[in-house]
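Of the protein chains in this complex, all but one are displayed in their positions.
And now, chain A:
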Amino acid sequence: MKNTSIITPNQHALIRLPSEGMKVVELKPDQIINLGKFGSFKVNEILGYSYGQAFEILDDYMVRPIKSLMEDQVQPMENESTQEEEGQFTRKDIATILSESSENNQFIIDVGSQIQKLSSDDIDKLKNSGVSSDVGQQIIDKIIEGHAGFDKKTLFSQQKYLKRKQAKFFRRFSVDYLGGSQLLEYFLEKDNQRVFDMTTESLGLLFSYANVKPGGKYLLIDETGGVILYALMERMNGEGSIVSIHENEHPNHILLRNSDYTDEMIDRMVKPINWLQFVETNAEKINWKDEPEDVIENMKATRKAQYYRQKKRAQDINHVIDLVSEGNFDAFISVSKLHMPSVLPYILPKVGGSRPIAIYSEYKERLLETQHFLSVDRRILAPSIYESKVRHYQTIPGRMHPVMSSRGLDGYVLTGTRVYPKQEGITAVGRGISKKRRAQDETEKS
């Protein structure tokens, strides 16, 4: 079983950088990991600390643990005077500096790079001055000192300016556990189309409305290459099964390699099936006959291995086909580009009574037509489209405000409950019902 608390050799991890950049790495002992301008470090240096630990890079690929990646931003400002003479910057605490910001940019004089009294030569000198692990912070302090107009900047431009400088000079990183949420976050940053622009909040909605719990039997379409599958397996913690429908002959769960789950566990939980096998269960079943013992005995080693591979394949396919024929899935979860009104007629009969469906799309219109389809179909009760959007705040007491920019796109989740509507004999309460009720009461009286 993989370790979810301690930075462990040969596991994948998420590296966070001061620039808000991220990197997925595999922690092979004795290797050097290069973080570009942030420096390089030896894997052994970080092993054994808890996930989440932040580090500063020292010389010779060494590191030292530090409190947090952006430590200086989260220091409380209490007991620190905020009264400073204009133009004099000696403060090291960025939070405090931010609190000094002018309310507008009335006094900013744009004199270009002259503002910055520190030449790039000076910066290089500082950088090379060697051992001090604080070198990044020193440079930033110096730059601010040299930046005559700094306090004249608006809050927004100060924030941007400092972020930029921090991102450039802090030789820091932190090592997070690479869970499904983190893998999603990574791809949202690196390759957002791959994960259909899905955010953590949408993934949370999807799984809550799908009522995911350990031991469930779920029907999944995951076209992200395995990010959703990984997050789902994580929620289930090894218990239960996932029938994963894919549109090519063979499944593409390539990103599952980031999960560090054993092949045994993946095999046990994940049952891939392609659409043809899913729809034409009988025709696609493999009619497997064991060879007699003595024939197997006499096979050449390679032939024997091939025989067992084929046998396992047949068993796997027949097993997943049986699961599908049996139906009664505990939820249907979809993150896909397929046209849902064409998909759902195959899916709905397979979903158990009173079990949810949860369908993600980054486009509301796609779910809109799906909801109209379901309203007519009636097998899904109260289909609704939900949207969650998280607004992030700069979290510094005295300077709380929403961050200045955020992603424009956010996704949608359509959910509802599988029901068995009666074909006839149902009268809704509404217009005309009082007549019926009166008639009924009268019959009862007579």
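Convention: a residue touches a chain if its C-beta (ideal position, glycine included) is under 8 Å from a C-beta of that chain, and two chains touch if they have at least 3 such contacts; residues count from 1.
One rule holds for everything that comes next: contacts and distances are computed from a predicted model.
J.: Which of "tRNA (adenine(58)-N(1))-methyltransferase catalytic subunit TRM61", "Orc1-like AAA ATPase domain-containing protein", "Ras-related protein Rab-7a" or "Hsp70 protein that interacts with Zuo1p" is the UniProt protein name of the chain not shown?
T.: Result for the unshown chain: "tRNA (adenine(58)-N(1))-methyltransferase catalytic subunit TRM61".
J.: Which one touches the absent chain: A:K28, A:K190 or A:H372?
T.: Touching the chain that is not displayed is residue A:H372.
J.: Please identify which residue in A:K2, A:K23, A:K213 or A:K304 touches the non-displayed chain.
T.: A:K213
J.: Footprint of the hidden chain on chain A, which residues?
T.: Looking at chain A, the ones touching the missing chain are residues 4-6, 8-9, 47-54, 65, 67-71, 74-76, 78, 177, 179, 181, 200-201, 203-205, 207-209, 211-216, 234-237, 239, 328, 330, 352-356, 364-365, 367-369, 371-372, 375, 381-393, 395-398, 400, 402, 412, 417-422, 425-429, 433, 436-437, 440.
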